[in-house]
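My questions all concern the structure below.
Every protein chain except one is present and positioned as in the full complex.
Think of it as A and B in the order they're written, each chain with its own count starting at 1.
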Amino acid sequence: MMMQRLAAHSRSLLAGAALSAVLLAGPAFAVTPADTLVEGFAIDDIITMDPGEAFELSTAEVTGNTYDLLVRLDLDDTSKVKGDLAESWTVSDDGLTYTFKLKTGMKFASGNPITAEDVAYSFERAVKLDKSPAFILSQFGLNGDNVAEKAKATDETTFVFTVDKPYAPSFVLNCLSATVASVVDKKLVLEHVKPMTPSADYKYDNDFGNEWLKTGYAGSGPYKLREWRANEVVVMERNENYHGDKAKLARVIYRHMKESSGQRLALEAGDIDVARNLEPNDYDAVSKNTELATTSAPKGTVYYISLNQKNPNLAKPEVRQALKYLVDYDALGSTILKGIGEIHQTFLPKGVLGELDENPFKLDVAKAKELLEKAGLKDGFSVTMDVRNNQPVTGMAESFQQTAGQAGVKVEIIPGDGKQTLTKYRARNHDIYIGQWGQDYFDPNSNAQTFASNPDNSDAGKVATLAWRNAWDIPELSKETEAALVEKDSAKRAALYQELQKKVLDTSPFIIIHQQLEVAGLRGNVKGLKLGPSFDTNFVWGITKE
Amino acid sequence: MSEIARTRREWLLSERPASRLQARLGRAYVTWRRFSSNRLAMVGLGIIVALLVVAALADVLAPQSATIGDLKNARLLPPSSAHIFGTDDLGRDILSRIIYGSRLTLYVVALVAIIAAPVGLLVGTVAGYAGGWIDAILMRITDIFLAFPKLILALAFVAALGPGIENAVLAIAITSWPPYARIARAETLTVRNSDYIKAVQLMGASPFHIVLRHIMPLCISSLIVRVTLDMAGIILTAAGLGFVGLGAQPPLPEWGAMIASGRRFILDQWWVAAAPGGAILIVSLGFNLLGDGLRDALDPRSGGQ
Partner (left out) sequence: MAGPVCLNAVETRQSGRTSGRRATGLALAVARFLVIAITTYLGLLAVTFFIGRVIPIDPALAVLGDRALPSVVERTRREMGLDLPLIQQFYLYIKNALSGDFGNSVLTTNPVMTDLRRAFPATIELATLGTLIGSVIGVPLGVLAAVRRGSLTDQFVRVIGLLGYSIPIFWLGLLALVLFYAKLQWVAYPGRIDIVYEYSFTPVTGFYLLDSAMQGQWDVFRDVARHIILPASLLGYFSLAYISRMTRSFMLNELTQEYIVAARAKGLSETRIIWGHALRNAAVPLVTVIALSYAGLLEGSVLTETVFSWPGIGLYITNSLQNADMNAVLGGTILIGSVFIGINLLSDLLYRVLDPRTKAA
């Protein structure tokens, strides 16, 4: 009797708990505010918001939307640039001096006027801080001692930039469209500089506002950065002082969501308006959902497998060739990369000057075996492969492991987190590495230099190009790469790069597999979202919600 | 029950065993009877035996390769007669992977137990028997390892040692010995001053000999129970490491890593993550039931009874 009452008692307890859970829950009424765009986006790569320091993909998008440049990539013809803050520009006959004339009456988000002085200061601080992206500017012969002279304001609206060699103007202008050349509000930054003690490594008495700008904002773009909280959120708000057409939505929020499936769920439920990191199966599901839409754009990022030439087996030309025949390009393209990548075997991505659309390699185990036999490795060999713990790289690596096994090449996969694998790669301690390379700036030289140039192959080599990381000693190709850089005629320049790509395709230790397609899934009411050809051209200011 | 069986039973249960062997066997028999009367414990035993059989006969049982699949034609197929648990994102048969994965699970569990239990036993008995500053130092070290968040410590060790199943084993072992040391020490403290040990001391046995021959054996039964109960925890920790990508290297069919890769397809291809999770659940449950039953059988005073 007592027992029964006890049982009944505990039953009602349980029922109560369940009931309250249901009451709390109820159906979801998830709607994002009408004037706000919420994007689900993996933003965990962001480590700083200072345009003079940032070099990460997610940061590039934020910087692209919140800062202005002298010139921007022309999205209608990506082999050209067009003026942003600059009204016009001229190049001197000797090809060394670039003179930019600024538009007038423009203001920063803070209300301060935009002058040539701000441009000069932005160049100066980027070069003097000498952070990761600084080389894009300093490769023109700039350093801490001469930057004030070589990048200076001659009056309110005139900025003069002097380079050390008569480079192809397209190259110089393309580099100036990189985020490191973003123009910061000098007056505002100066209010936040931190005094520093000069040392052998750092010769200046202040930090040019670097510490403040890591999370702060001093720009003039269509949106202003309100807040960045690492691994959580980036919030941008409309800049009412913007010099061009004002942004349509009052607020854009990037919400950190790492998982593709999570983004898809949130998109379906209406918790976010845009999902940015969809994998093929989720992308597929979104495209079939009538309430949702999708969009995609080829990006300047290629995925590749590279073979360290310090490994005696991998250094054999036949082995390099053989492995190129051991990737199942077709199967990858139709499964793991479906919708997010296009098979592309040359190092210049589509859309860049000098692109070459040739994909000669396909899976051919017999041919690979033949080549291996020629190399004296009839029974195959064992080799390790460093793989980052993310998709699609892991899937590609496992597929390669299977197909290589068919020709007797035993691949041992060493998984690691990005930083770990990279540490090893940069120290040239790997056998095989699989990863991606995105252009540093929108010019063929960016990838040509990294894939086809290695001026000093010693371990102390100063320029850590991908060719260097894989110990590929190529004095000839390095010279050719340099020659293409000073070719003023765009058509001839393009031809030089095509020549270069053919050679790399044939002999290099790089097995380039595909070019990335960036995809986004969006709610049906989101209009005007257009992904750009690079990460800093994913502009959001034209987006509206119905 | 046949005549012979009955006499054997009587012999085992004899009140006055004629030999030490008879006494021991008798005790074991009583324990076994207590154990086998516990239905849940027998289920646990059955699961573990099945696991051992599957692992031993993986080559025969697995219908297909665990590591090589057909990416182009067999990717993410739902369960069917050809693939009972479906296929994964690289076109591999999930059932075959689970069958081969049982070897990895056993490997991890066995190695961790072989490394951690003796270390814990040694540290605990030495600390307990020696007392004084040796005890203080050893117990401080134990405390340090106990105060760590266990999974985080394992994560850190794997990150430092590099990923791979051996390193995962090592990392888990490093984080699992302290409780064993504590148990062994507690047991040692209770017997240290017993007349039995006093007698051995009087006979002039060296401390080393006493710890090794007289104290350690006394601690073993409680340790075995504890290790069996911990096995589920070890499996779960290993799976957790695999889940965050620090366990076995691909293409090894480690169950936790399989869940991690299935996580990406959980909305449309639920079977990729469901099957390995179920496997982990069943095996851990088996170890838990077995450990529970063992504890009740070996020490009727404590725990569930």
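The rule is simple: a contact is a pair of C-beta atoms (placed from the backbone, for glycine too) under 8 Å apart; a residue touches a chain by one contact, two chains touch by 3 or more.
Computed from a predicted model, the values in this text were never measured in an experiment.
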item: Given B:T87, B:S102, B:T125 or B:T237, the one touching the chain that is not displayed; value: B:T237
item: Residue among A:P33, A:G111, A:P360 or A:G524 touching the omitted chain; value: A:P33
item: Among B:A23, B:I115, B:A130 or B:A156, residue touching the chain not depicted; value: B:A156
item: Residue of A:R255, A:K310 or A:K503 in touch with the missing chain, whole complex considered; value: A:R255
item: Hidden-chain contact residue, picked from the options A:K165, A:K194 or A:R229; value: A:R229
item: Interface with the undisplayed chain - residues on subunit A; value: 2-3, 5-7, 9-10, 13-14, 17, 21-22, 24-28, 30, 32-33, 38, 44-45, 47-48, 55-56, 130-135, 201-202, 214-215, 229-233, 235, 253, 255-258, 262, 265-266, 268-269, 271-272, 417-420, 422-424, 426, 440, 461-464
item: On subunit B, residues whose C-beta touches the chain left out of the figure; value: 40, 140-141, 143-144, 146-153, 155-157, 159-160, 162, 178-179, 182-183, 185-186, 189, 229-230, 232-233, 236-237, 239-240, 243-244, 256, 259, 263, 266-267, 270, 273-274, 277, 280-281, 284-285, 287-289, 292, 303-305
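Basically, only the chains that are shown with their structure count from here on.
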item: Centre-to-centre distance between subunit B and subunit A (centres being mean Cα positions), rounded to whole Å; value: 46
item: Touching residues on subunit B, where the partner in the complex is subunit A; value: 67-69, 71-72, 75-76, 89-90, 159, 162-164, 245, 249-251, 261, 263-269
item: Residues of subunit A that touch subunit B when the two form their complex; value: 259-261, 264-265, 279, 281-282, 285, 328, 330-332, 334-336, 387, 389, 391, 394-395, 397-399, 401-402, 405, 412-417, 420
